[in-house]
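Missing here is one protein chain; the remaining ones are kept as they sit in the complex.
Coming up: chain A.
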């Protein structure tokens, strides 16, 4: 978190010093700020792990957008063609997220991808109940959800 704030401050300093107030220039400043943070990371304890987290975050964004578009097209296809190909059902997904914050994040990400909707979490916080639209390949679905959870948790650990 401190790393992100420093990166933003360095970007703003770049914008002020170069005198070009545009979004693109802020992005350039953030990139230079990131490089500077990358270079001083070994000497500053507060920045530990921040430079490694940024590429992971970008990779996660790409992965998530891919999933989002793919699943949306699948749901769209099923809505537009007359016979129902879907096999909806409620499955229990064991969670590796432990704190409330992590569970909220994972449940929201699952709700956000089409075809899966998180319904409830069990009282002991071990299992997330998910309503899924396409259960024809349950193993594949579980593997995808687990991969998404794993990638999301990596961002914060």
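Please note the rule applied: contacts are C-beta pairs under 8 Å (C-beta built on N, C-alpha and C of every residue); 3 or more make two chains touch, one makes a residue touch a chain; residues count from 1.
Note that contacts and distances are computed from a predicted model.
Look at the chain that isn't drawn here: its UniProt entry, checked against "Monovalent cation/H(+) antiporter subunit G", "ABC-2 type transport system permease protein", "SDR family oxidoreductase" or "SRCR domain-containing protein", names it "Monovalent cation/H(+) antiporter subunit G". Here the missing chain is touched by one residue of A:2, A:18 or A:87, and it is A:87. The chain not shown here is touched by just one of A:28, A:54 or A:75, and that residue is A:75.
The chain not displayed touches chain A at residues 21-23, 68-69, 71-72, 75-76, 79-80, 84, 86-92, 94, 107-109, 111-115, 117-124, 126-127, 129, 131, 133, 135.
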